[in-house]
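This report concerns only the one structure given below.
Omission of a single protein chain aside, the complex is shown with its protein chains in their original locations.
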Amino acid sequence: MSNLTMSLSPHIHNGDSVEKNMYGVLIALIPAFICSVIFFGWGAIIVTAVSVAACLIFEYLIQKYLLRQNPTIWDGSAIITGVLLAFNLPVSIPLWIVAIGALVAIGVGKMSFGGLGNNIFNPALVGRVFLLISFPVQMTTWPTPQGFATTDAVTGATPLAIVKAALASNGTEAASGATAQGPQSVSEILAAHGITVPDMLYGNMGGSLGEVAAIALLIGFAYMLLRKIITWHIPVAIFATVIVFTGILHLANPEQFAGPLFHLFTGGLMLGAIFMATDYVTSPMTHKGMWIYGIGIGVLTVLIRVFGSYPEGMSFAILIMNGLTPLINRCCKPQKF
Amino acid sequence: MIKKPLKYNTVLKTFKIGGVHPPENKLSAQAPISVLPLPEQVIIPLSQHIGAPAIPTVKKGDRVKAGQLIGQAAGFISANIHSSVSGTVVGIDSVTDASGYARPSVIIKVEGDEWEDTVLEKAEAKKPGDYSKEEIIKAIAAAGIVGMGGATFPTQVKLSPPPGNKAETLIVNGVECEPYLTADHRLMLEHGEELMTGVQLIMRALDVRRAVVGIENNKRDAIELLTRLAAQIPGVEVCPLKVRYPQGGEKQLIKAVTGKSVPSGGLPIAVGAVVQNVGTVYAVYEAVMKHKPLVERVVTVTGKAVKNPGNYLCRIGTPISKLIEAAGGMPEDTGKVISGGPMMGKAVMSTEIAVTKGTSGVLLMRENESRRPAYRNCIRCAKCVSACPMGLEPFRLMLLSEQGLTETLEQERVMDCIECGSCSFTCPAHRPLLDLIRLGKNRTGQMIRARKAKNQ
Partner (left out) sequence: MTTTILFTIISLCLIGIASAVILYFVAQKFKVDEDPRIDIVEELLPGANCGGCGKPGCRGFAEATVKADSLDGLFCPVGGAATMTKIASALGREVVMQTPKIAVVRCNGTCEHRPRTSHYDGYKSCAVEHSLYRGETDCAYGCLGCGDCVKACAFDAIRMDENGLPAVDEEKCVACGACVKACPRNIIELRNQGPKGRRVFVSCVNKDKGAAARKACAAACIGCGKCAKECPFGAITVENNVAYIDFNKCRLCRKCVSACPTHAIHEVNFPARKITEATPEASTTEA
């Protein structure tokens, strides 16, 4: 008989692994991917494939030649970063921009901090925000969903941008003293552009690849909860904060502020709350901390959307709260025995 | 097999924070306790308990009988050691025990099976009420009884609360939350009446009116039996508990049964509770009613590759190789032998290690189960934080231990860690959390003791 193995207790493990969690998240992203393919056609597949491949290649090169480690590209984290980055891009984006985004996401967002587990900010969001600031035109040209049917992409704006622009023009018209020609209140604006709640639910609107179909994202959320990959705290805290905050604003002035449902189902809120804010590495460790983190994201998102100059604020809100996470971890200790 | 769970499983009591649910694997739950034949030789370590090792009272060449005192307790926190067999002392020597180091032990060659005259075959015809508090505690101390759940703290010390503290409730630990182990389960099923007598004896020793037997809901037959028996005894009740590890931990069990939290750094007596394992209770019964010292115990021999997983009544000092033989021999691909359960048991490097008072089981793990995979970076998933039953942050404690920051470790309450292993069990990156936390805990303990010594 060979020598016995010795180690300290415990001697059993529940069989969980980094890979199981990472690939679990990827499985949860499949419904949203299918929706994006249905809405945006081949472009969705191409953008996602380029983004994932670029992330994997950059991670491999950096680990192998810069950090001189054993590359661990198949642990799933680089694939998730790739998919999430792609899901945050419009389908018409030039592919070389996608590759630059992947380089920034992996190189700056993740590897410069020491790789998986050490990064402060969500890598996919670092890439996305970099692209948004560097290539604002390409990043905000949103083809409306056409499916596989047509090749000529018709570009339009996202519902958030439509509302923001319309409200802004109201303001300028009012200031110049001209009589308002176009629609006045939020509901009129939405009606004028034919945007309805069911449309928003299943994603029949302009936007990034993965953010359009709220239902698909919610299915992914349910799957991750079932597999115990994430806990419900962060997404629920974000949803609740957004509903309450926009609800109050809407009740105060329905003309000026869109209702909670509009805010919940448009833009990257669903994608961000379910898949980006819940990133293990950059979110707090305790349930209390998760609540604070989620509420912070919700408040910041609404503030940026309603009062800021960008139509969408999810990415910025998550990045800001990522930066605050170490502080939250310091303040929020788990419940003592 | 176990009957269907109680229908109110979801509302069963349990502790409040943390905890995990490892696969139960109670392979030997249906195997009745069988008596292991006497070995040719026993090795009885003089330190089978927490505290000072016993001082040997025999020398090489002496003839001893089973039940005879061979080691005298040395000091307040210590326990008597008795010969578990009759025969000749062949030496008092350092022999490697489950601690992994050689420690003084009495080696006895077995000849016949002759017992000390004072040990009774049948229990005295007295009732628990006929014994005085002092008589019971004296009998327990004389019999060298220690906590048999694994902690091996001398029982007479636990039954004499420090002045100013008053026990209110006796909690009997029949939880057996460790996977695989079934020794306590079988003991409850086969010796229910003796256990109830033991419970009454300890209640008398502690002068308490209430006793609660906590049993996890995966032992339905034991719950039913003991509930029936307890119905006839005033003040004794059975509390079925939701299956959850580490419910057998003292603080967790008190929380589950009474809802009270033992304060950080405090003893259970601070909330009026005293916890005793069912094995200990049975030993108390034998010590008082039969004058029989603690020289044998029930050990579970189990493992996925073991031919006949079972429960054996064996003498203290029996090499575990004898137990393995009785259970069908060592499987070919055994990679690890564990004394105790898989969550808190200790790996041993040889099967010649002797059974001691705290050995609750022998678990044989297959080669493929025994190696740990390489560990990775912490991905900060917080699963260890959710699993920790003491509300600690294991990922942080591990890092602090690695860096040797004992002062910060103390602030982070590392001394509260009960070393249950839930953190390492859940970690998806397979990080050796508990390995390092234990190291940090040891060093912090040393620092605290050094500080106390300096201040005195």
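Each chain gets a letter, A and B, in the order it is written, and its residues are counted from 1.
Just so we're on the same page, a contact is a pair of C-beta atoms (placed from the backbone, for glycine too) under 8 Å apart; a residue touches a chain by one contact, two chains touch by 3 or more.
As the structure is a computational prediction, the values presented were derived from the model and not from experiment.
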Considering the complete complex, of B:T318, B:S370 or B:T406, the missing chain is touched by B:S370
Pick from B:M349, B:L405 or B:I418: which residue touches the chain that isn't shown? B:M349
Touching the hidden chain in the complete assembly: which of A:T5, A:N21, A:T72 or A:T301 does that? A:T5
Touch with the missing chain holds, among B:N80, B:T96, B:N277 or B:S386, for B:T96
Among listed residues B:K357, B:R396 or B:R438, the absent chain is touched only by B:R438
If the missing chain were put back, which residues of chain A would it touch? 2-8
Would you write out the residues of chain B that touch the absent chain, in ascending order? 94, 96, 99-102, 346-347, 349-350, 370-372, 432, 435-436, 438-439, 442
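Heads up, the rule we're going with is that only the chains that are shown with their structure count from here on.
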So what's the Cα centroid distance for chain A and chain B, whole Å? 50
Contact set on chain A toward chain B in their complex: 1-14, 16-18, 20-21, 72, 75, 77, 114-118, 231, 280-286, 333-337
Residues of chain B defined as touching chain A within the complex: 17, 20, 22-23, 100, 179, 251, 255, 261, 264, 330, 332, 334-338, 340, 342-350, 363, 365, 367, 369-373, 376-383, 385-386, 388-393, 395, 413, 416, 419, 421-422, 424-430, 432, 434-435, 438
